[in-house]
Each structure stands twice: as C-alpha cells, then as structure tokens.
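A single structure is presented below for examination.
One chain of protein is taken out of this complex; the other chains stay put.
Just so it is clear, A, B and C label the chains in written order, and each chain counts residues from 1 on its own.
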Amino acid sequence: MITKETIRRVLQFTEDRDWDQFHSPANLAKSISIEANELLECFQWSDDDYDIEDVKEELADVMVYCIDMLDKLSLDADEIINVKMAKNEAKYPIEKSKGKSTKYDKL
Amino acid sequence: MITKETIRRVLQFTEDRDWDQFHSPANLAKSISIEANELLECFQWSDDDYDIEDVKEELADVMVYCIDMLDKLSLDADEIINVKMAKNEAKYPIEKSKGKSTKYDKL
Amino acid sequence: MITKETIRRVLQFTEDRDWDQFHSPANLAKSISIEANELLECFQWSDDDYDIEDVKEELADVMVYCIDMLDKLSLDADEIINVKMAKNEAKYPIEKSKGKSTKYDKL
Partner (left out) sequence: MITKETIRRVLQFTEDRDWDQFHSPANLAKSISIEANELLECFQWSDDDYDIEDVKEELADVMVYCIDMLDKLSLDADEIINVKMAKNEAKYPIEKSKGKSTKYDKL
C-alpha cells in the first residue's frame, strides 16, 4: 500500500525544509482536520458530481499528515489500526449490526 | 507500514456487516473529517497534555476510513501520495521555504 | 449582535441565486465544517501569529452558514442556545469544574 520509500520521501520533505519545528502533534492534528475538510469540500454540494483528481490530491494530503504524525509520535500504523479494529469488531457484533448504520451505543 | 492483512481486515469488517451501502465516497469524506476532529479533540485545550491512547485510537480511525475510501474509489495510496509529493516539492522549493511555515501562494 | 436586516441579507443572497436547492441540512452541515476549518487554518502553525482579517472573514462564513441552517430548519438561535446552556450549566457545576478543562464525563 505505502512503501518505505514513499514514507521516507514524505519525512525527507519536512526535514529538507526544517519544518519539524512546526510539526507538533497538536499542529498535525489541526492539519489532518484541515485537509480532511478540503477533501469534504469535493462533496460539498453533491454526493456524486465530484472531481476525482481533486479527491486524489486531498486524500493524499490527509495521509501525508497521518504519516507525519505517526513518525512524530513513533507510532506503528499497522499496530494501532489492528488494536482499533479489534475494538470495533467487539463493539459491532456482526449479528447485531449487519445492514444497520446505528452507532454502537444505540445498538 | 500497513500490511495487506490489515487492509483485508479493515475491508472485511465492512463486508461482514453489509456496510458497503453506507460507504459512498461522500459519506467516507464526512467520516474522515469527523474522526479527524475526534483526534483534534485530544488537543482541544492543550498542545502538550494529551492522552496518547486516545490519540492512537483516533488516528487509527482516520486511517481506517482512508483505507475504505481508497478501496471504494480503486485508488492506490502509494501512487496518489507520490503524485502529491511531487507537487508539494515543486510548490515549496527548499531555498524559499526552509524554516518558514508560509503558504506557497504567499512565498 | 446580528440584526434582522443582516439575517435578511444572508437569506436574500441565497434566494437571489436560487441556491436553496443546494442547501439541504446535510450540505449546510458540511459547509459549516468546511468554513470552520478555513478558520482553523488561520491557526495551523501558530497560536499567536494569525491574520485578524482572515479570522474575521472565516468566522463570518461559519456564522453565515449557521444562519442558513437555522432558517432551513425553522430554528430559533436564541432558543436552542438557551436550551443547550441549561444543559451545560448542569453538566459543569461551578464548584467541580472551576479552573479545569476536564470533560464532564471525567469530572
């Protein structure tokens, strides 16, 4: 999915520009939200009539900042996703949640 | 970073619950923004005094929905990130942007 | 704070452009989030070094879409704020929450 070379490129970009000083976890959290909303803007007035090139760029931006944050906090993406998926699987038992978008606390 | 098994687990979770019907690109964009803001909430009142366990969960949630969106739109994470990084490298030349958080259109 | 003339101007702007068709409650919720993140962008890399003119514009945009949503759903701002403030006052008793940013469920 994402190769080591790509991750290195993303981190090198920051290092080359001496931007680590701006990349506090809080600023990266803001940045992920800001980019997520540029992605959302692709769907602001229509669910279906979106520009796929814009979507690709904005989704990439979200992931770039996720990579920065993982690095900043020395987190392993694979590990934290698996820990979370185990929780999700427990919170949403198949038999109870199948075909329903109901939130777990209202299931 | 993220293994094929993990991606399969994320996608299987949706398939097992028959939730693909809810996963329109627009709904996934909303979901990425919503989870990004739960991540942001970890830093709402302080930049430094955050709960790392909460951060791990919320960052994982953001990435899970990114994986869903990539799958939904048949996009390759590595490809779209590299295309975007090439643009970023061009927009932010090292000599001009080093040590500065100035946005490219004001450089 | 906000006069009736101003509200009328905001609603007239939409009517003149025949944009009511785009202003579903869901689209307005997306718009409020998108504008809130343009506001957040003013503080992306620094808490203190912001452009007050940008802040004024983006905060205005958030409020404009709030006015649109209130109108769309025939809600009264004063009423819903007072109902919510009564809840907040009960959730955050002064003696328990004074000087602390702790969320009510952890008080």
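By definition in this document, a residue touches a chain if its C-beta (ideal position, glycine included) is under 8 Å from a C-beta of that chain, and two chains touch if they have at least 3 such contacts.
None of these values were measured; they are calculated from a predicted model.
Considering B:Thr14, B:Asn27 or B:Ser97, the position touching the chain not shown turns out to be B:Asn27 (whole complex). Within the complete assembly, residues 1-4, 6-7, 9-10, 13, 16-19, 21-22, 24-27, 29-30, 32-33, 36-37, 39-40, 42-43, 47-48, 50, 52, 55-57, 59-64, 66-67, 69-70, 73, 75-78, 80-85, 87-89, 92, 94, 97-99, 101 of chain C touch the chain that is not shown. Contact between chain B and the absent chain runs through residues 22, 27, 30-31, 33-34, 36-38, 40-41, 43-45.
As for the chain not pictured, it touches chain A at residues 30, 33, 44-47, 101.
In the analysis below, only the chains that are shown with their structure count from here on.
Per-chain CA centroids place chain B at a distance of 25 Å from chain C.
Centroids of chain A and chain B (each the mean of its C-alpha atoms) stand 2 Å apart.
The multi-chain contact residues of chain A, meaning those touching 2 or more other chains, are 22, 27, 30, 33, 36-37, 40, 43.
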